[in-house]
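The complex is shown incomplete by one protein chain, all other protein chains being positioned as in the whole.
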Amino acid sequence: MAEQRIPLAKAINAALEAALSADPKVLLMGEDIGPLGGVFRVTADLATKFGEDRVVDTPLAESGIVGTAIGLALRGYRPVCEIQFDGFIFPAFDQITTQLAKLHARSRGRLTVPVVIRVPYGGGIGAVEHHSESPEALFAHTAGLRVVSPANPADAFVMLQEAIACPDPVLFFEPKGQYWAKGDVDLSAGPYATGQSVATQFDTLNTAKVVREGTDVTLIGYGPTVVTALKVAQSAAAEGTSIEVIDLRAISPIDFPTLIESVQKTGRCVVVHEAPVFFGAGAEIAARLTQECFYHLEAPVARVGGFHTPYPPAKIEHDYLPGLERVMDAIDSVLAY
Amino acid sequence: MAEQRIPLAKAINAALEAALSADPKVLLMGEDIGPLGGVFRVTADLATKFGEDRVVDTPLAESGIVGTAIGLALRGYRPVCEIQFDGFIFPAFDQITTQLAKLHARSRGRLTVPVVIRVPYGGGIGAVEHHSESPEALFAHTAGLRVVSPANPADAFVMLQEAIACPDPVLFFEPKGQYWAKGDVDLSAGPYATGQSVATQFDTLNTAKVVREGTDVTLIGYGPTVVTALKVAQSAAAEGTSIEVIDLRAISPIDFPTLIESVQKTGRCVVVHEAPVFFGAGAEIAARLTQECFYHLEAPVARVGGFHTPYPPAKIEHDYLPGLERVMDAIDSVLAY
Amino acid sequence: MAETPWLPHNEAEPTVQLVLPDGSENTDTQWDHYRNLVKDVDAATWRTWYRDMALMRRFDEEATALQRTGELALFTQARGQEAAQIGSVHATRAQDWIFPAYREHGVLQVRGVPLKEELHLFRGVDHGGWDTEKHHVHLNTLVISAHTLHATGYAMGIQRDGLVATGDPDTDAAVMVYFGDGATSEGDTSEALNFAAVNQAPVVFFCQNNQWAISVPGTRQYRGPLVRRGAGFGVPCVRVDGNDVLAVHAVTREAMERARNGGGPTFIEAVTFRQGAHTTSDDPTRYRGTDEEQYWSQRDPVERVVARLRAMGAWDERFHTEVTHEADEFAAELRTYVRSLGRPASSAMFDHVYATPHAINQTERDWFAGFERDLADGEGGH
Partner (left out) sequence: MAETPWLPHNEAEPTVQLVLPDGSENTDTQWDHYRNLVKDVDAATWRTWYRDMALMRRFDEEATALQRTGELALFTQARGQEAAQIGSVHATRAQDWIFPAYREHGVLQVRGVPLKEELHLFRGVDHGGWDTEKHHVHLNTLVISAHTLHATGYAMGIQRDGLVATGDPDTDAAVMVYFGDGATSEGDTSEALNFAAVNQAPVVFFCQNNQWAISVPGTRQYRGPLVRRGAGFGVPCVRVDGNDVLAVHAVTREAMERARNGGGPTFIEAVTFRQGAHTTSDDPTRYRGTDEEQYWSQRDPVERVVARLRAMGAWDERFHTEVTHEADEFAAELRTYVRSLGRPASSAMFDHVYATPHAINQTERDWFAGFERDLADGEGGH
């Protein structure tokens, strides 16, 4: 099949198409995902290709979407729900937290609820309130859910397929600011594209990836901040600092072995995400890395992220978001120890 | 007025009564809080004393309770909502996260929404599913909310009054396992009991409290785990270990200056809460304490709490909860460094 | 009306009733349609229903006793709701699916779910977990009304499977979801009605209006008649005397048939009464009077069936003794089983959190195993 250079949004569209083609039980549900193709056109043309019974425009009710998806999953379907924007997932919070997360355990393993919830998330696109948030930590705290976020088209293509094939419920956070960023994608990879109808390995849902090797500082990001991290690493290299960049990919679980190996090598670590730092994913990473690498750390793990404020209006969002300067500043601070 | 020895549930009842008496704008809303007095009898007799227009049995709808409370608060009322059990707060998650937390900021300070949400939380009482959870971290991540939890009747009495008097929305987590534990309460303390109709200080909503001094290890708990922490400190003392116990009280904000002062003294720290450790409050505490006390820490901050599992059935809940042995084990581990 | 102020908006609204409280036939012609639907109900059927209702009541008494003696932590009493449950569940067929709430003991029983397994939850040994596929009865949830959406989604699945309106009565399937008057206030119930209506999903919303949501009466819960809730969403609805097992059966049979035939959802309000407490932790004397309880005990559903059987000449003491004997044995077995239910292994909490390996879960499970070993070895002791 070979590689194609396509944007992240298109990679997701292709993953959905692969899953819809390979498994008649896969169906998409959400607001405006049918004829419109979603407000980001991520589901463009899929309703035409697979029919409106498989690419379903639902009523405007997020709890209803996730709740009926649970019922469909109990019936043997594999619903992939789209939440239109990050800020609109909260009406579904109860269904996700008390129902979706727990049904496998409550049934003592008898039932599985393979529901995927796709959430365009993150900021930087000049959007209005509630359209730029990063609520991933609010899901990672709950056992039974998997929480992942791809950073590039190739990962998006495989990760989404694995998410759909996985019997566990998956919160799939898509960095909407990267939707139009292109990358090379192997369109023959992933459980559906390769024609394995039943996947047994879910590597990308469980593992972080070292995307640039380095020796002085470990810089961990995921989703939209991986690009920032790579830029920082590049400009730091020019100044003689060697940064190892890790794309977390999975937020629940977190691939601590990979992180630990890196930090034991570098002795310094910075975590960067768009979500507020306070009670964010960086806290869990810093706490556990410190536990595991106590004698290796030359400096405390630094965290860079959003502030403990509502996501600000667009004109000033770039000062809220963890940009190059702030990440650099954190790199400098851990190097200064 | 003098001290009285009363259980925590009664202290909360007394705080509610003081607020209802002092301020006609205070009103209580919730399921079964009226004639029944709540499933824990925390609001016992209040409907009789203040009428069913001020102690309101609402329809069975948590989003409706919080949503209408927001409207009442915008109109100048001070609603105190009861969520019947921790596990039933999630239908209200959207109203709390996207509305209650943000209205003050969105209105650029013009509006305040002084809503208190009382949540009996925590386990250990042999309850069925969804009745023993500790979701506080899911609220602390969101700016605009205050999150607090009293550990004893005296604090409960003052903290709840301050929460009601505070112009910010407050999530007030009540350790239901401690409802019947008695303590001395100064019934003349607190903004309403002292007759200050407008409080300007909200000390207990902002500060942690050193409840036992010590020199070897700082042990931080809140709500239901403070009792455990004190027991551990006592038995450790017998073995010659001096533990400083801190009752966090406030989870948003966290009173880091108090924690830092203690840890800089002891050099060792254990945090204990019933909520799952993964993405729990202990992560934020450990991460920030490590940042601030890097050179003082002799050992990584240890975290003890619930596991990354659904809250288990009652027969085995005591192995899920952070009991004496597990806290002791953590103390031993930080001392072993 | 004047003497029954606790009955919200009840009397005026048309309510299907086929058997009067004294066991005689209601001859009101307005219900001819429903009467005709259940012409096939013979004495044998009535006796089956009586047996089921008697067993259900015995289960209630026994589980309550087990709670009183400390064998169960809690129990949700269903006394008074026997006709609503037994009448409706007998309108389901093997291929249909049920989504119960937490008080549907009679429904579970008729579907063959071993009721002793339902008690696992109340003994605190697991969160439920009977074999859902075997009995076509899904797990209940204690989160009020969340399951109404699952039922609707499930029905949408049956639809997609092509198992609606095939013309084959043994193939066509539908879903029945049970919930209470209080549950109608949750947004999820409304969303479920709407999704069901828009999709014309084969699901019957069976609301047991037992007059109370814990301590909150209908007058504070909704502005009725509650039955009209369905119509507001474009869902046909019907109100039935929930203590008249025949009438309940008639309306439910019609609704399930319609659903199976592709006619979409129905909302049923079964007007009944929770004679017991909300749960064994509850104390109804705090919020309701004995006049109300008396009113309803005169309308007891089990007594009505006995009266009906007598009126039909189909009641005899031998039958009565047989059923009582069966109930005694059932109760004895239940007691023995519950008492024998041991504490699960603590490590069970780590099982089935995920269907595929999850590192945090595994790390914690391993840590716990080590910790338990150390404790057992006395190393962790202080």
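Read from first to last, the chains carry the letters A, B and C; within each, the first residue is number 1.
Here is the rule we go by: a contact is a pair of C-beta atoms (placed from the backbone, for glycine too) under 8 Å apart; a residue touches a chain by one contact, two chains touch by 3 or more.
The structure displayed is predicted, hence computed values, not measured ones.
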Problem - Left-out chain, listing which of the shown chains it touches - result: A, B, C
Fill in the blank from the handout: Of the candidates B:104, B:118, B:131 or B:249, the residue in contact with the absent chain is B:104
Handout entry: Candidates C:185, C:243 or C:361 - the one touching the absent chain
Key = C:185
Fill in the blank from the handout: Contact with the hidden chain, among C:111, C:160 or C:229, goes to C:229
Problem - Option touching the unshown chain, where A:110, A:182 or A:308 are the choices - result: A:308
Handout entry: Option from A:108, A:130, A:265 or A:296 whose C-beta touches the chain left out
Key = A:130
Practice task
Since one chain isn't shown, list which residues of chain A touch it in the complete complex.
Solution key: 31-32, 34-37, 39, 57-64, 87-88, 90-91, 126-131, 235-236, 239, 278, 307-310, 312-317, 319-320, 324-326, 328-329
Exercise for the section: Identify the residues of chain B touching the omitted chain, counting contacts across the whole complex. Expected result: 27, 53, 58-59, 61, 63-64, 66-77, 91, 94-95, 98-99, 102-112, 143-144, 146, 166-168, 202, 206, 252-257
Problem - Hidden partner interface residues of chain C, rising order - result: 185-188, 190-191, 194, 197-198, 200, 220-224, 228-235
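By definition in this document, only the chains that are shown with their structure count from here on.
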Exercise for the section: Sort the other chains by how far their Cα centres are from that of chain A and give me the top one. Expected result: C
Practice task
Give, as an integer number of Å, the spacing between the C-alpha centres of chain C and chain B.
Solution key: 36
Practice task
Can you check how far apart chain A and chain B are, centre to centre, with Cα atoms defining each centre and the answer in Å?
Solution key: 31
Problem - Shared interface positions of chain C, touching two or more other chains - result: 126-127, 143, 187-188, 353, 358, 360-361
Practice task
Find every residue in chain B that makes contact with two or more other chains and list them.
Solution key: 63, 87, 90-91, 129-130, 278, 307-310
